[in-house]
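Sharing a structure, written as structure tokens. Questions coming.
One chain of protein is taken out of this complex; the other chains stay put.
Right after this comes chain A.
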């Protein structure tokens, strides 16, 4: 049961969710080969060995520096064949999920995305998926010999199990059809903690009153090394960029800690945060529905509490 893991990188660094994918594959038990596409730091690739990859393939063709879905799917199809691997594991993301869909179709694999835990294998290979936007789970049997598994954040625990892996260059042949879509440009926040990957998220709602008040919230986020998020009306009004909008129709997060400030806790917002391990709610209204979904709550004014909280965290460090 050889396993291939597609690892994604950003600014040369392997994404944490991809390291989780390697840890997941290791826990499945097969020999694990990781494959990275485009420019990635060599030391980062070698380090994948520590988390369970016996072998690391690097397709460094510069055409792959941009995440072109069809091209990536073609490379992975070939790599699965070359490695004799039956299982592909990857992290769900704006690139990983569509690539998984295409690869699974090419190789005739059973496909599951949004997988949240290791499979049960006593009667078949059965994975647990998150459904109804985090409101429920489904146990789904993957019946085919070939399987493609897309993981949601926190589906596996990262543990050091080995030492640095050997990195082998992986040559690819790409066709024009692989590049039918042209990425003409991109805008990307750099150096910030990205919302879908963050361990801590500090999120603000309409209770923050206006974009000019986000400074204190960003200061709190910086102190916690957290990503910033917001509710839908906040991004609709253009107070914050769209990619920060959390909820049913936005980003679904699964951090260790979600701090919601001035957000009422509408069911559509909760749908995006209910996989968080701990939730802190700060709201001036004691009746705000969000308190029912919280682990810790403070009733009070955001503009008084946020600076105090930032100070208290700095003091505790």
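Just so it is clear, contacts are C-beta pairs under 8 Å (C-beta built on N, C-alpha and C of every residue); 3 or more make two chains touch, one makes a residue touch a chain; residues count from 1.
What we mean here is this: contacts and distances are computed from a predicted model.
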item	value
Absent chain [UniProt protein name; select from "Light-independent protochlorophyllide reductase subunit B", "Carbohydrate ABC transporter ATP-binding protein, CUT1 family", "Electron transfer flavoprotein subunit beta" or "3-isopropylmalate dehydratase large subunit"]	"Electron transfer flavoprotein subunit beta"
Selected residue (touches chain absent from view) among A:95, A:156 or A:261	A:95
Residue among A:110, A:154 or A:203 touching the omitted chain	A:110
Which residue of A:75, A:230 or A:280 touches the chain not shown here	A:280
Chain not shown: contacting residue from A:2, A:39 or A:140	A:140
Residues of chain A in contact with the chain not shown	10, 67, 69-70, 73, 92-95, 97-102, 104-106, 108-114, 126, 128-144, 150, 180-189, 192, 194-197, 199-200, 224, 242-243, 248-249, 256-257, 267-268, 271, 274, 277-278, 280-281, 291-301, 304-305, 308-309, 312-313, 315-316
